[in-house]
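Note that this complex is displayed minus one protein chain, with the remaining chains in position.
Entry: chain A
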Amino acid sequence: MSDPERGPRDSGPEAAFAGARLHIVTGKGGTGKTTAAAALALSLASRGGRVLLVEVEGRQGVAALLGSAALPYEEREMLRAANGGSVHVLAADAEAALLEYLEMFYGIRRAGQALTRLGAVDFATTVAPGLRDVLLTGKATEAVRRRAGGRRHSSDGPGNAPFHYDSVVMDAPPTGRIGQFLNVNSEVAGLARVGPVRSHADRVMEVIRSERTRVHFVTLLEEMPAQETRDGINEISGLGLNLGAVLVNMVAPPLLGGADLAAAAAGELDTAELVRGLKAARLETASAEAPEALAADLAGQVRAHALRHLLQERVRGELEGLGPPLLELPLLEGGADRAALASLARRLSEQGVGR
């Protein structure tokens, strides 16, 4: 529970992860939520533990990232980390979660199938979205509480047994929907005031509100993702949930020094020096015959690069003022794939994740 008396948390990366076992990864669509969530899971697993990566939107984003066939609704070991650590993946979807829930609490697989035929899932995911969300967040929080030797579904297992998973990372819905998604309690409250769904929601909310859970935001150094991050942070802290880190994805270093960048952005690039440089470089084609014209072409690109970089620095400055620590992930040439994950995970570990 949040304590209004407590001052701002020490904003270093260690503090953003200390004591956390459920990591919710959100961000604007397409910023790299799935990639960052997988890298975070791998980084956490490199301490040697077992980590569960849960995908909730039924889009098979993790399978696409890992270059594997579509994953079933089943916790499956997919990645190995250093020190014997492992990342397991669960591709959760509302329909399967609903059927599991029915079977688990009511032992009614047959009725569940009838419900599917009737379009119950359409129902759960449309007019009662709170139901869908509580089923999905319920999956993740159940994995957080699960203990070694405990029965998989129902109980938390022997109270002193170690946890089955050291950490659970969720590839969550985008910023536009994250507040509603996590605030299952109030969502369900409007629809079901009493009953099993309601008490399930209360149990889920208890985990989500606790210090064990952190919400991380993935962003790019661009205006709209940064704006969504700012709005999302306000919403999440307004709900009394705990913020983790801001993961700044696809960061590319500038190719020019600060003075050259500033000059280029201002349109005052030293073209004479550029021409001298082009003359000194060994160019073969016809372009070598007209270094001035080539310099004019290249100067346009240099200026665009400089402007983009200054914009990114401005956005970074704004993000720094938001509170949560910034962690950076580099732009990888050719996109992020299974092989690239290890290097992204290493970058996170170097910045203090998992320590």
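Note that in this section a contact is a pair of C-beta atoms (placed from the backbone, for glycine too) under 8 Å apart; a residue touches a chain by one contact, two chains touch by 3 or more; residues count from 1.
Here is the rule we use: contacts and distances are computed from a predicted model.
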{"item": "Protein name, per the UniProt record, of whichever chain is missing from view (\"Branched-chain amino acid ABC transporter ATP-binding protein\", \"Glutamate/aspartate import permease protein GltK\", \"Anion-transporting ArsA/GET3 family ATPase\" or \"V-type ATP synthase beta chain\")", "value": "\"Anion-transporting ArsA/GET3 family ATPase\""}
{"item": "Residue among A:E74, A:E223, A:E313 or A:E350 that touches the chain left out of view", "value": "A:E223"}
{"item": "Residue among A:A18, A:A262 or A:A290 touching the omitted chain", "value": "A:A290"}
{"item": "Full-complex contact with the absent chain, from A:A63, A:A299, A:L326 or A:A342", "value": "A:A299"}
{"item": "Touch list for chain A against the chain that is not drawn", "value": "28-30, 59, 102, 105-106, 108, 110-111, 114-115, 118-120, 122-123, 125-131, 176, 180, 190-198, 222-224, 227, 255-257, 260, 267, 269-270, 273-274, 276-278, 280-287, 290, 293-305, 307-308, 311, 334-335"}
